[in-house]
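What follows is a short report on a single structure.
Only a single protein chain was left out; the remaining protein chains are all shown in position.
Chains: A and B, in written order; residue numbering restarts at 1 for each.
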Amino acid sequence: MNRLVTLLIRGWSWFSVLLFCSALASLLWFLLRHGVPTLGLELFFGDAPVGKAILGQVRVWDALWPACVGTLLLVLLAALMALPLGIAAGIYLACFAAPRFRQIMSLSVELLAGTPSIIMGLFGFALILFLRKTFFPAANTSLLLAAGCLALLILPYLIFTTRAALDSLPAGLKMIGPGLGLSHLETVFHILLPAAGRGIIGGVILALGRAAEDTAVIMLTGVIANAGLPHGLLGKFEALPFRIYFLAAEYQSQAQLDSAYGTALVLLCLTGLLYCSAFLLHKTLEWRWNRQ
Amino acid sequence: MLNRNSGKRDFTAGGRLTSPAGRIHFPGELLLRSAALFSALIIFALFGFLAYFSLPLFIEGRLGELFSLHWRPFQGQFGILPMIVGTLLLALSALALAYPLGLGICLFIHGLGPALLARPLLLLVQGMTGIPTVVYGFVSVFLLVPLLRNLFAHGSGFSLLAALLTLALLILPTIVLLIHSQLGQVVPALRLTATALGIARERELLYISLPASSYGLLAAAILGFGRAVGDTLIALMVAGNAARIPDSAFDSIRTLTAHIALVVSTDSQSTTYQSLFAGGLILFLTTAAINLLLHRIKSRACPSGDGS
Partner (left out) sequence: MEPTVTADKPFCLIADLHVAFHGRPVLKAIDLSLDSGGITVLLGPSGSGKTTLLRALNRLNEDFPGHLRSGRIQLRLAGELQEIHQPEISVTALRRQVGMVFQTPNVLPTSIQRNLLLPLKLVTDLDREEREARIEEVLREVHLWSEVKERLKESATILSGGQQQRLCLARTLALKPHYLLLDEPTASLDFKTSRAIEDLLLELQENYRIIAVSHSLRQARKIAGRIIVMKDGEIVHQLDREGIACPETLPQLLEELF
């Protein structure tokens, strides 16, 4: 009986790992096999001349370039809104908030972190409906709105990583300031924040990755399939993840399908790159503390 | 000098109460505090908007309409019950698949597999969290769906089954990493004792380490479920999106999240929106409840911290 249980557990554990690995391997293999042959300038710019396309003088059809620009702008705008807010809130929670306050705020931010991204999109959509009814009858979904909703999505991550980076500093380091008679403010800004800097940057990079890959939010807030380069903050736009979704559902030709494979590979590389750099930052950080 | 004044003493009486040093006020603190307050208030703004837009349904007592089985917007029927059922079915079945697998992987990492493989496997699981959801969905559409279609020769392949398989893979890292972090705290302390007592590793994990990390086991299930409920893209891309209650795993389903995405992108008239926002509100309240539960479990597991 005991032997059987032992055997079953061990067998199940090996089975799980093998199943998981083969699923992951087939996913990556499939993507690489179909995606790699499509890589090339044509994937990004189609028939358009590269130089002119980059400068925006020529409209690029059936290619990645507008979606790349759209995603880049989207992530930058979202970061611009969420970074100051998230890092400031994280610093406040870690270093200044009274315990009770900290507890309540953390719970509230935790709830925000657990909210599905489609709800953020729906919120943005509701905002437009509201504006149409009240102040701006012409309000419509746009790059700015999408970036704002994405900012809401990544805000809790930024707050938590900032807070965690500060909280997890060694106790000895936290005592340097008070021991030397520095004010709390000096301690926070001259000792704790520089020391936590890498951890915070790691969190920022992860948040950027989240913003770049999310599809549900932008679907409801202004992304469309053939917008071309974004026309200003209040215009519609294209984005990499949405392009993948759209082509998967509505591809018309083999060429479009190939382009979809390429897009998926490009997005995977982009988020993979962001993820790896955040991971490496984290590792060097751990190493630095452990060496002390 | 000795024991001159023992026993309890009222600390407020002898001297003034000290306030904690370091709570110094400075101009920038207001800025930081407002940033934190603003972030904390967003959740209420989300709730407010969703409630405001679905309010007419509640006021006019048309809840029965909402919880009907029929979604026929052009005939004025806006039932979202099939979507609620679809969401629950998909999330529960994905969890039922991913959870035992996740547990198996954790046991592998913590001693049932070769020690040499544990670390690379963990790295692989961590790396998986960096794969965009839409990529999972995309590969599923072109790899898994045709496979299921050929294998079972039943419909188009866009089905509950396809969605749950993909979704299980998506929530697997969440489950593995949470259980792993708990086991990682428990196992090192217990293993030496257990080994010294001559307890086999399988039995040690099953009867000692896993029960000792019950918090992690529970939290992983809840968090995995929350992730599954909140996911939009997988369901939208591979579940088929038919707004009805499925008869079998080969049937198409539509989740609440996919429903919201579909209806908004097809731009219907305003009466549809009320039902849509009500669906959003239900989704929001569900995930909020899940996270509150998670928070409670966490603060019970580590009462000294503030539960995050």
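Annotations
Everything below uses one rule, namely that contacts are C-beta pairs under 8 Å (C-beta built on N, C-alpha and C of every residue); 3 or more make two chains touch, one makes a residue touch a chain.
Given the structure is predicted, the values throughout are model-derived calculations rather than measurements.
From the set A:Leu131, A:Ile176 or A:Ile201, the residue in touch with the chain omitted from the display is A:Ile176, counting the whole complex.
Check A:Ala53, A:Leu111, A:Leu145 or A:Ala195 against the missing chain and you find that the one touching it is A:Ala195. Those residues of chain A that touch the chain absent from the view are 99, 170, 172-173, 175-176, 178-183, 186, 190-191, 194-195, 288-289, 291-292.
In this text, only the chains that are shown with their structure count from here on.
A straight line joining the Cα centres of chain A and chain B is 18 Å long. Those residues of chain B lying in contact with chain A across their complex are 21-24, 26, 28-29, 31-33, 35-46, 49-50, 52-53, 100-105, 107-108, 112-113, 121, 124-139, 141-143, 169, 172, 200, 202-203, 205-206, 226, 229-233, 236-237, 257, 260-261, 264-265, 273, 276-277, 280, 283-284, 287-288, 290-292, 294-295, 306-308. Listed in rising order, the residues of chain A touching chain B in the complex are 2, 5-6, 9-10, 12-17, 19-21, 23-24, 26-27, 30-31, 34, 84-86, 88-89, 91-93, 96-99, 102-123, 125-127, 129-130, 152, 155-156, 159-160, 178, 183-185, 209, 212-216, 219-220, 241, 244-245, 248-249, 260, 264, 267-268, 271-272, 274-276, 279.
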